[in-house]
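Only one protein chain is missing; all other protein chains are in place.
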Amino acid sequence: MSHRLPISKTPKCYVGGAFIRSESGRVTELNDASGTFFANIPQCTRKDLRNAVEAAAKAGPGWAKRSAFNRGQILYRLAEMMEARSIELAKAVALGGASQAQAAREVAASIERVVHYAGWADKYEQILGSVNPVASAHFNFTVTEPMGIIGVIAPDDSPLLALVSLILPAITSGNCIVVLASNTQPYPSILLGEMLATSDLPGGVVNLLTGLRSEMVPTFATHEHLRALSGAVNAEDRKTLKLGAAESVKRVRLLKAEQPIDWFADTMQGAEEIRALIEFKTTWHPVGA
Amino acid sequence: MPAAKAPTSLRRLFDEIGTVDQVGIEERVAKFTTRSLKKNSKVFGLRLAVSMVDLTTLEGKDTPGKVASLCQKALRPHDVGDIPPTAAVCVYPAMVKHARKHVGGTQVKIASVATAFPSGQAPLKTRLAEVHAAVKDGADEIDMVINRGAFLSGEFGRMQDEIAAVVEACGQATLKVILEVSELETYDNIRAASFLAMRVIRPGDFIKTSTGKTSSNATLGNNQVMLEAIRDHFLATGIPIAMKPAGGIRTAKQALHFLIAVKETLGDEWLNNRRYRFGASALLNDLVRQLEKERTGAYQAPWNFSEATEGY
Partner (left out) sequence: MPKTSSKTNPARELVFGDLWEFDPAPETADPKLKPRYDLFINGSFVPPRAGKYFATINPAHETKIADIALADASDVDAACIAAQKAFTSVWGKMPGKERGKYLYRIARLLQDHAREFAIAETLDGGKPIKESRDFDVPMAAAHFFYHAGWADKLEFLAPGKRIAPHGVVGQVIPWNFPLLMLAWKIAPALAAGNCVVLKPAETTSITALKFGEICQEAGLPNGVVNIVSGAGETGAAVIQHPLTTKVAFTGSTEVGKSIMRSLAGTDKKMTLELGGKAANIVFDDAPLDQAVEGIVNGIFFNQGHVCCAGSRLLVQESIADAVLAKLKRRITVLRVGDPMDKNTDLGAINSREQLAKITDLVQSGVAEGAEMHDNGCKLPAKGFFFRPTIFTKVSMSHRIAREEIFGPVLSILTFRTPEEAVEKANNTPYGLSAGVWTDKGSRILKMSTLLKAGVVWANTYNKFDPTSPFGGYKESGFGREGGKQGMLDYLRVV
């Protein structure tokens, strides 16, 4: 029996519902923990970011208009897709040096996090919104609305769980996002893109880029169409992002990547995470005959 | 506009005349109550209000004697001070001839309610006969009630035809059309009924809020709806219609709020008793009392201003 040449997968980024290479044509070589070449990962640029924002802008209104029930179903479908390919995901997580057991635990926690937010989709509004008993003859109520397009910057560690923990609260409420994956361990994001593509999530809702934070952070900071920035980054990047955010009054929610973050903790999830990335709209409706 | 052409659907009428937002109009009129009148402007307002009163008695127990004292009071609201007479006395048709003995030939007019006041629930023929009788006895002004049943069941043509018939029966007498706003219930209906009435009456005729015989009467809110209807009708047709809120206006302060609404909605040309009246009985006492306070600088006891005050 002759030796069969295996077909190796070209890792691509998931943008606008399609799988793309960087417009720059650049790639970064990704090695596994033992130092062996694993694959070439797209090294996206600010133009890829711009294109991803355009894709998110196209998807935004439709995603925001989906019923809460439908968004919950789609997120649950994502969990199903991840569960079905959990061994492959664990291998991807293990590429960075995690043990098989550690990797399996991270994948399980990631899937559970997705399920957690799938359940929130049709409930957070009842927790965060309100009917307000004003003194005048008005029915006054506060509802949440998605902010629009959000930039998400994942930390290097916990390449799947941190990524999922940052993505889910943003999209559960109807935002669309442009994500920069872990620099050192980008491969789980490539796989997650494939699962997103098969989860019924409309293309463009999540746009997953790989590339260098040092190159991309300034564009995340200043792109005015991004309405908020969320992520875990170091002190220098936080300052850059906040300075850029000031120019268009972007909302900023950044964790400190230089400090240990327990992504497994239950405190890392919940309605408060969703609340950080929504707007409140209050309507005064007259009550009269 | 001929009554036959009147729209038969309320919805179509609103498309034409527009609607009223209850919350909004009540916020608007609340602003009138924050105006502060001092010194001369207060005296001017109080005297103006006195001159606009249709001093009214509409009770089953009315007697020629009571009407006589009402007329005296209308002619000379107070025995001291320079207080103008009221615009009119307003009585039942049977009392018109008695009132005529006292105010006939003076500047105080005789107004009579007619048309099966307050319900209007009599055959049209009977109602018109009542109008003819009152005019014949010397009524200068006729206060009629609209057919609310016709309005509420959408028979706008019938409602307008009946008003037009009363206009004809009035002859030279001025007509006041009572919408009985409490039975129309909504501001939208009040606006609609105002327009329907205004389209079949003559320049200088009135629209009027209430009979005073139901639970709610003139308020700043329904007064404002009608003032705005009068304004819109005037600006569209050039026909000036007059306004009379009636019932529930008991204090001088309230009357001044109503007048401020007139000043800021219809302007100076409606600030006279040809264009604006108050249908009231107790109001005059308080107006006079407040004028005396302004004249003397001392707060006045109530018993000097009312023959029917409850002693306390």
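Note that the chains are named A and B in the order they appear, and that numbering of residues resets to 1 at the start of each chain.
As a working rule, contacts are C-beta pairs under 8 Å (C-beta built on N, C-alpha and C of every residue); 3 or more make two chains touch, one makes a residue touch a chain.
Just so you know, these numbers come straight off a predicted model, no measurement behind them.
J.: Looking at B:171, B:203 or B:267, which residue reaches the missing chain?
T.: Going through B:171, B:203 or B:267 one by one, B:267 is the residue touching the chain not shown.
J.: If I consider the whole complex, including the chain that's not displayed, which of A:39, A:114, A:205 or A:245 touches that chain?
T.: A:245
J.: By the contact definition given up top, give the residues of chain A that touch the hidden chain.
T.: 127-128, 130, 132-136, 138, 140, 142, 227, 235, 238-239, 242-243, 245-249, 251, 267, 270-272, 275, 279-286
J.: By the contact criterion defined above, which parts of chain B meet the unshown chain? Give residue numbers in ascending order.
T.: 15-21, 23-25, 27-28, 34-42, 44-45, 48, 195, 228, 231-236, 238, 259, 263-264, 266-269, 271
Following the convention adopted for this analysis, only the chains that are shown with their structure count from here on.
J.: Counting only Cα atoms for the centres, state how far chain A is from chain B in Å.
T.: One centre to the other, that is 69 Å.
J.: Considering the complex alone, what residue numbers of chain B touch chain A?
T.: Touch list, chain B to chain A: 21-24, 26, 185-186.
J.: Quick check: in the complex, which residue numbers of chain A touch chain B?
T.: 136-138, 286-289
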